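For this depiction, one protein chain was excluded, whereas all remaining protein chains were kept in their positions.
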Amino acid sequence: MLLPTVLPADGLVQLGVRVALIVLIAVLLRVAVNRVIGHVSAGAGVPGLLSLLRRRRGVSDADRIQAFGSARRAQRARTVGSVVRNAATILIFGTAFTMVLGQFGVNLAPVLASAGVLGLAVGFGAQNLVKDFLSGIFMLLEDQYGVGDHVDLGDAVGTIERVGLRTTTVRDLTGMVWYVRNGTIERVGNGSQDHAVAVVDVPLAIDTDVTRAAATAEEAAVAAVRERGHAADVLDRPQVLGVEQLSASGMTLRLTARTRPGRQWAVQRAMTEHVVAALRADEVELAA
Amino acid sequence: MLLPTVLPADGLVQLGVRVALIVLIAVLLRVAVNRVIGHVSAGAGVPGLLSLLRRRRGVSDADRIQAFGSARRAQRARTVGSVVRNAATILIFGTAFTMVLGQFGVNLAPVLASAGVLGLAVGFGAQNLVKDFLSGIFMLLEDQYGVGDHVDLGDAVGTIERVGLRTTTVRDLTGMVWYVRNGTIERVGNGSQDHAVAVVDVPLAIDTDVTRAAATAEEAAVAAVRERGHAADVLDRPQVLGVEQLSASGMTLRLTARTRPGRQWAVQRAMTEHVVAALRADEVELAA
Amino acid sequence: MLLPTVLPADGLVQLGVRVALIVLIAVLLRVAVNRVIGHVSAGAGVPGLLSLLRRRRGVSDADRIQAFGSARRAQRARTVGSVVRNAATILIFGTAFTMVLGQFGVNLAPVLASAGVLGLAVGFGAQNLVKDFLSGIFMLLEDQYGVGDHVDLGDAVGTIERVGLRTTTVRDLTGMVWYVRNGTIERVGNGSQDHAVAVVDVPLAIDTDVTRAAATAEEAAVAAVRERGHAADVLDRPQVLGVEQLSASGMTLRLTARTRPGRQWAVQRAMTEHVVAALRADEVELAA
Amino acid sequence: MLLPTVLPADGLVQLGVRVALIVLIAVLLRVAVNRVIGHVSAGAGVPGLLSLLRRRRGVSDADRIQAFGSARRAQRARTVGSVVRNAATILIFGTAFTMVLGQFGVNLAPVLASAGVLGLAVGFGAQNLVKDFLSGIFMLLEDQYGVGDHVDLGDAVGTIERVGLRTTTVRDLTGMVWYVRNGTIERVGNGSQDHAVAVVDVPLAIDTDVTRAAATAEEAAVAAVRERGHAADVLDRPQVLGVEQLSASGMTLRLTARTRPGRQWAVQRAMTEHVVAALRADEVELAA
Amino acid sequence: MLLPTVLPADGLVQLGVRVALIVLIAVLLRVAVNRVIGHVSAGAGVPGLLSLLRRRRGVSDADRIQAFGSARRAQRARTVGSVVRNAATILIFGTAFTMVLGQFGVNLAPVLASAGVLGLAVGFGAQNLVKDFLSGIFMLLEDQYGVGDHVDLGDAVGTIERVGLRTTTVRDLTGMVWYVRNGTIERVGNGSQDHAVAVVDVPLAIDTDVTRAAATAEEAAVAAVRERGHAADVLDRPQVLGVEQLSASGMTLRLTARTRPGRQWAVQRAMTEHVVAALRADEVELAA
Amino acid sequence: MLLPTVLPADGLVQLGVRVALIVLIAVLLRVAVNRVIGHVSAGAGVPGLLSLLRRRRGVSDADRIQAFGSARRAQRARTVGSVVRNAATILIFGTAFTMVLGQFGVNLAPVLASAGVLGLAVGFGAQNLVKDFLSGIFMLLEDQYGVGDHVDLGDAVGTIERVGLRTTTVRDLTGMVWYVRNGTIERVGNGSQDHAVAVVDVPLAIDTDVTRAAATAEEAAVAAVRERGHAADVLDRPQVLGVEQLSASGMTLRLTARTRPGRQWAVQRAMTEHVVAALRADEVELAA
Partner (left out) sequence: MLLPTVLPADGLVQLGVRVALIVLIAVLLRVAVNRVIGHVSAGAGVPGLLSLLRRRRGVSDADRIQAFGSARRAQRARTVGSVVRNAATILIFGTAFTMVLGQFGVNLAPVLASAGVLGLAVGFGAQNLVKDFLSGIFMLLEDQYGVGDHVDLGDAVGTIERVGLRTTTVRDLTGMVWYVRNGTIERVGNGSQDHAVAVVDVPLAIDTDVTRAAATAEEAAVAAVRERGHAADVLDRPQVLGVEQLSASGMTLRLTARTRPGRQWAVQRAMTEHVVAALRADEVELAA
């Protein structure tokens, strides 16, 4: 099959026609595909595509899409469109090239197809690359995070510095920059979407009067929000949930407050300081 | 095989007939398949399908199906139907397209089939995608969870925000939004089905009079339900199970109460506070 | 190979004969297979099949089979029979369909067989599904557990709510419902078969008189069974095994009692409470 | 290749001859194979086979083989023989069936061989089944454990209840029955072979006179064996090995005694109790 | 296919022409490819390529690229170019060689392609090598780290000694040199990019006056920077974030300061020493 | 390909000749191979083979080879030789059988080669078996351990009872017999080769005079060797290495002594007891 058959003298014209046909079809196909992709990715296209992946979102989807601003959405549309266009181009011209070579009796297909030992090694070795890129594309499509979001990628926790197709870059608390391969990310935690929650767990001695402690703590938490200038950061009034945990070493009283994304740590610190101070002033015994 | 044989001048009519036949069959097949799918997914279809997966459910299945409301069931039926229909369409027209090309002497099949190195890499790299979608479809079919359910997906614990075909989105206690790939979910814990249980483990010193402590605790738990307004949340009277654990550092007394789903944490907190207060008032020594 | 050869005008009769033959054989085969399956799964069939898997069971096999009641056995036989029948039907008609298409010069086989990139991705992605179903079928065949059994599946511990072919559903202590994929279950612990054992480990100070403590504990355990109404639950008289563990922080005295399945926790709690009280009354120093 | 060629009118006789030949050879082959298997598995066969796997056993191999009793050996031989016979039958008739079909122009081979997408999924999904059965067969052949043995399978520790080809069943201390897939067992610990060892580790304060403590402990251990009726269980005189461990929190003195299999726990408990009592009587300070 | 057909006497000329053609095309192709690669890797090429991978970098990308200095960029361009050139050469001449052999009736392709048992073993065994090299190439392309950077590769933490295509070499704190295979690196933490952060967590007793402690600590941190000569190392004024953690054993007060990369440890040590001394002087009780 | 072509009446003689040729060659090949293997495995062969694997051994290789005694070496040579011979026989006759069948128009090759679904399942399921045997053969060839050696296989620690081709059997401290599949052994620790080291780590209070403690300990260690009859077991004079570890809870002083293999534990225990007694007598404060 690999042997080029003797070139038929009277087949040369036919050969030329066929080659021209292949090239022509490839070019036309590419133009058509690019146009479709451009059409789809601009305007209504990508949202339509996204709606397939998103179908069941809960509350306030419209609001949130709006919140992205059209800038971020447009940028994502462009990135996705360019990825698809490049893939289509490579596929179309690669196939055409192989077919033209085939017209000249040089069949690359078997060589490529059954590279055997080498093929196995390279094919399997490269699967991670493919995984990384596929994961990257889908994370982009589903808009799981953007530059500046606070995320937990399992391997790294911090602020997104760059969203790449193969790797995502995150800078953590200590300023370390983490390059995480997209294919190794099994779940993404994004702390910058819609709202966050400040959680304070106060350790209490086991013979504390919980009712009084809870009243004092709630009052202090509200004061913390007011006095430390976090009024704009907190979406609801802080509230005491109650005793969260009971063990031989004491109880844990939990307070929470919904905040704007990115503000949860500041609010949480303010609440912690005020609550501890208030409980101490009130002579409530903290676990020790 | 890849070489288009010289086009037979007298075969052009036959070729046209064959191409038309292929296209016709594909279109007819698609219409037929779509009709069957629509028929199956509407009305009795999906429940019938589901009953295959569900065959051995325990108690009160009828009740629960009812509880879903027809809205959620209909939505699920539509999603599943649309997934199946798209898959069938892609399969039918893809095959038809390949066969038509084959009529013109352009065989895509070998190229696709034995893409060799590239094929291995892409095929293996993409298997995770397939896993994710297949898992998503089955989780949808088995209705393992819906938006608003409190779930434990292993990688993330919280409230479902969105049930996607590739990823499920969960918002946890701290407001962090987790994107979990469906294929990585090995087991799902759903805390919002039918009922939940509030569990309180009270640590006791090893020389406590357990009988008296149990009586005091049970009374306090009942009072907690009554006084804190949880009467509607609790399905049974709270009860003391007894000493659950015995170790060098003391004993653990366990109380439980069946509650409506989603109310277990509030009931549990109320019971904890009342039981600890009552035991302290009764001078029962808690482990320290 | 994919190109339908020009339809031979004089071959139409032969073609019709062959197609009819294929369909006929397929239908006959299916009838025959179904009959055999029905025969095997009803009556002596499944037990015979099961005996292959069970060959080396220890004691009281006959008793236990009886204990299942014929209801559970019949249900299992039906489920298994229906699974096998569906598989056979799909296999037979699928093959016939492919062969009939082949008669018309439309060969699906190569397309299916060598779907290449897509095939790899889907084939590998779907292997988990197959694993789940195969595991489910074998767990059913071996009757590892049934609805209501208390099981430990590794990923989830609790009471079986539903035994599905793809997933098993378990409700745990806190009322959470766990969906566990059958293929991820590596070992099953079933606490509801034949009997269970209540185990109490009493922590003793290192300078305790073990002989006296053991006597006191055994007496108390027997009293616990008698006085707390567990006489019917306990199969043997509770006994003290002796010092199980010796470490720098003390000794551990172990008592056990064989109970009816499902009653081990109640018996264990009663024994714990009585033994601790008796040792305290006897002024035996427990580890602290 | 899948297209049955037109049946040659003059080839019918030859076809009949060939089909008969195939069937005949298959039947003869099966008879021959079964006879060989029966021959091998009865009498000298299996031991011969086993000797291949066992070649390098240490001491007292002959004794142990004898100890199995001929009952257990015969049962194993029968199980193995039946497994091999069934496999051979399936292989021979399956091949013959495929070849007969091939004579009629119906080639199942390509269909089976290249089931493509489905084949990949099923083939990979089923590999666990094969692993389980292969592991089961080899564990049987090597006689790693039998019903009643105390084993540690990693996933489960307890007494063997049933040795199956796919799963092994173990009942643990608490009466729970564990079904462990044979293919998931990486190493087997069998505590019921030839002899066991009771090990007592006594924690000593760091300023203990080790020589005196060792003498006291050894004497007490010997007394424990004598006075508690374990003379028949213990194969050697218990002995003190010496200080096993030295750390900031004290020393550990180790005593061991070789026992009959299954009696190690009773002996160990008796020794522990006597040694601790003797050391206390001798005013040797135990670590606290 | 492997059998060389009898050499056609009249085909020798044609054969020579075809061989010459193959060699000619191979040489021309190689020249063309090398030229393109040289063109791309020099000047605008690699940055263009990189921009594909980098598209979404956050702040100050231009600055940073500049900071690399042209030396490091040029070196990376050369390395990448040489890798690509070698790969292309091997591919082109390998294919040509196989095709020439094919002209003489010696088909290596099937041998290579279907090396069967051996091929599987070698192909799979070698996939790690491929993974390592592919990972190495991409890490180089994305410039994740360079010689001298302080990195955390998961398996090893320390300073980069060498960036190889298969392995990366890191020297850790104790002077140990770690060879890490690039394919095993799932995420890279680079502590030498743009800036780092010194973080000091001061443990406080639970009844400390946090406000006063924070003021003292901040003042001390600023003094540390000034007095210990770190003014040039610190980019912002050190600041107290507040109480980071609250537990039964006390609170944790966090201070941070952005520093130049590589200077974070020195700054952190200076700040720690000054803050502890100041708090002690101020009689603030540290957790003990 | 599977269809036996009609037997050519005039080809019968040729067929007979070919079959005879195949059988003859197979028999001759087997004789030749067996002779070569016998030649190689006896005498200089295996060492030569081993030297390939061993090339870079450090000191005293000759001595050690000698130490094995010729018995163990001969046994290993026989085992390896028999394995290779069986493999060669199976390969040669299996190929011949397939080829003879092929002469009669019965091609087993395609059936075997492309068993499809079944083949995948069995092939993958059986790979663990192959891994086990290959690992076993290489461990034998490299002589990593023999019966009676004290080894750490990761999964099991103890004394080798049997070295099998598929599993290795180890008896641990408690008399439990572990069957470990050779393929699951990633690294082997052998404590019975050439020499061992007794290591004693003495915990010292942080304000101990290390110089005096070291002197006392070394003297005591030497005395322990002399007085407890370990002079023949210890290869060098015991020595104090110095302070190995420094932490908040004290220092650790390390002593070591090279011993004959298998005697390290007895020596270590003697040294521990003497050193602790001497330090106590010397009023050196041990960590507490």
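For clarity, chains are labelled A, B, C, D, E and F in written order, and residue numbers in each chain start from 1.
Keep this in mind: contacts are C-beta pairs under 8 Å (C-beta built on N, C-alpha and C of every residue); 3 or more make two chains touch, one makes a residue touch a chain.
Everything numeric in this text was worked out from a predicted model, so none of it was measured.
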{"item": "Option touching the unshown chain, where E:Asp152, E:Asp209, E:Glu244 or E:Glu273 are the choices", "value": "E:Glu273"}
{"item": "Per the touch definition above, residue among E:Val151, E:Val200 or E:Leu246 touching the missing chain", "value": "E:Val200"}
{"item": "Contacting the left-out chain in the complete assembly, out of F:Ile37, F:Val80, F:Leu120 or F:Leu255", "value": "F:Leu120"}
{"item": "Touch list for chain E against the chain that is not drawn", "value": "1-4, 6, 75, 79, 106, 108, 110-111, 113-122, 124-126, 128-129, 147-148, 155-156, 161-167, 169, 172-181, 184, 200-203, 249-250, 265-266, 269-270, 272-273, 276-277, 280, 286-288"}
{"item": "Touch list for chain F against the chain that is not drawn", "value": "1, 11, 14, 18, 53-58, 95, 98-99, 102-103, 107, 109-110, 112-115, 118-120, 122-124, 126-131, 133-135, 138-139, 142, 144, 152, 183, 186-191, 193-197, 199, 206-207, 209-211, 241-244, 246-249, 251, 256, 258-259, 261, 264"}
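In the analysis below, only the chains that are shown with their structure count from here on.
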{"item": "Set of chains adjacent to chain D and to chain F", "value": "none"}
{"item": "Euclidean distance of C-alpha centroids - chain A vs chain C, Å", "value": "38"}
{"item": "Length of the line joining the C-alpha centres of chain B and chain C, rounded to whole Å", "value": "21"}
{"item": "In chain A, residues with contacts to at least two other chains", "value": "1, 110, 113-115, 118-120, 122, 124, 126, 128-129, 249"}
{"item": "Graph class of chain-chain contacts, one of line, ring, star, complete, other", "value": "line"}
{"item": "Pairs of chains, among all present, that meet the touch criterion", "value": "A-B, A-E, B-C, C-D, D-F"}
